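Removed: one protein chain of the complex. Kept in place: all other protein chains.
For chain A:
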Amino acid sequence: MFRSRLTTGVALAAVTGLTLTACAGGTDAAETGAEGGGDVTITYTNFISNGGNEENLATIVEAFEEENPGITVDVTTMPYADYSTALKTDLAGGTASDVFDIEFADYEGYQQNGVLAPLEGADTSAYQESLAEAYATDGTQYALPSSFSNVVLYYNADLFDAAGLDYPDADWTWADEKAAAEKLTDADAGVFGDYQPISFHEFYKTVDQAGGSFLTEDGSAAAFNSPEGLEAARWLVEKSGTVMPTAEQGAGTPDFDTTLFTDGKLAMWHTGIWMFGALADASFAWDIAVEPGDERQASAMFSNGVAVSAGSENVEAAQRWAEFLTSSEVMVDTRLESGWELPPVADEDRLAPYLEQGDPENRQAVFDSLESVALAPSIGEKQAEMQDIVTEELTEAAAGRQSVEEALASAEERVNALLG
């Protein structure tokens, strides 16, 4: 598809010849790809706009095309769940787009396999330093941060009011959350007090909150089968069937928790700030707070990036788009206005409008959460397998088919086998 589009582009350029060259004059766009200047079309495959932000992405694309006559961006949007499979298949088959999204967790694997083009001369001063560094290897930038986000505690203020309870705040601990969740759960009315996925991503974070760590310091073995790890696992697992729906009741299926919360049947919900937009039309009052900790506070942070394919025939135009997508004014404005994930910009003053927008009121919690971040343990190639193992063992414990002790012992053994 890419080739045929390119051919069309070249043919068009040949037909309209000088006119286009004249149009493109003044900017140095579109000098790669088509011989003697002319139009280039670059392809961009993404998951970040899927599920509600497609139009926001289109706004950024339009602004880019206006500023770079001669470059057209052809966007393909895919659901997150299928994205990684499709990208790997495309890379293996040599049909990957010029520019594509990656998650930070996958960056190292792609970089090591040589599928990312080095982004020579990318101006990284525009980005938050830590985010830019996350996508650099040996001093060379191989991708650019496109956004970051974190997980906070959402709560339904109406349910708290009805129960006469204080709203969660940054001083809350697990004990406070538990006490409130028990009071807010009303099985007869189908109302649950709390929802936190029983998964790898919640587990490494709660182990940190309990004061432990997921891997040993040198990353050579699992360290979660510890008193802190057991406490964290119990914290998650024991919610199921008490203050939180069980898997049989639907927990863990796509959109189940979103529906529960938007239906007003969930008092507290651990999820990412990317849900702001989906809750815009909620019929009840809601807000967010920094996630409660135990020994200490620790919040999950996620970051997405965009990379240029090493196989791209339009590296220069592709990089231009990648930079625009991640650092332009239009991008910052669009993201802030729509409540999409946060722009990765260095200048924090530019984020100020974000705090003023309301819905939720306490947007400061998003930034407060960043003060103590639990970084996801990363083991390279076997990452997906490790995540699946941890999620599976904890899910079995939550279903009551094994004890928490058995789950962690088994997970430890299997994760160590991957590392060994």
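Following the convention adopted for this analysis, contacts are C-beta pairs under 8 Å (C-beta built on N, C-alpha and C of every residue); 3 or more make two chains touch, one makes a residue touch a chain; residues count from 1.
By definition in this document, contacts and distances are computed from a predicted model.
*Asks:* Given the choices "Transcriptional regulator PadR-like family protein", "TIGR00659 family protein", "Sarcosine oxidase subunit delta" or "Sugar ABC transporter permease", state the protein name listed in UniProt for the chain not shown.
*Replies:* The correct option from "Transcriptional regulator PadR-like family protein", "TIGR00659 family protein", "Sarcosine oxidase subunit delta" or "Sugar ABC transporter permease" is "Sugar ABC transporter permease", the UniProt name of the unshown chain.
*Asks:* Out of A:Asp166, A:Glu248 or A:Asp349, point to the residue that touches the absent chain in the complete complex.
*Replies:* A:Glu248
*Asks:* Can you tell me which of A:Val61, A:Met78 or A:Leu91 touches the chain that was removed from the display?
*Replies:* Here the residue in touch with the unshown chain is A:Leu91.
*Asks:* Can you tell me which of A:Asp158, A:Glu295 or A:Glu385 touches the chain that was removed from the display?
*Replies:* Checking the options A:Asp158, A:Glu295 or A:Glu385, the one contacting the hidden chain is A:Glu385.
*Asks:* To test your reading of the contact rule: which positions on chain A touch the chain that is missing from view?
*Replies:* Contact residues on chain A toward the absent chain are 84-85, 88-89, 91-92, 109-110, 113-115, 247-250, 381-382, 384-385, 388, 392, 395-396, 399, 401.
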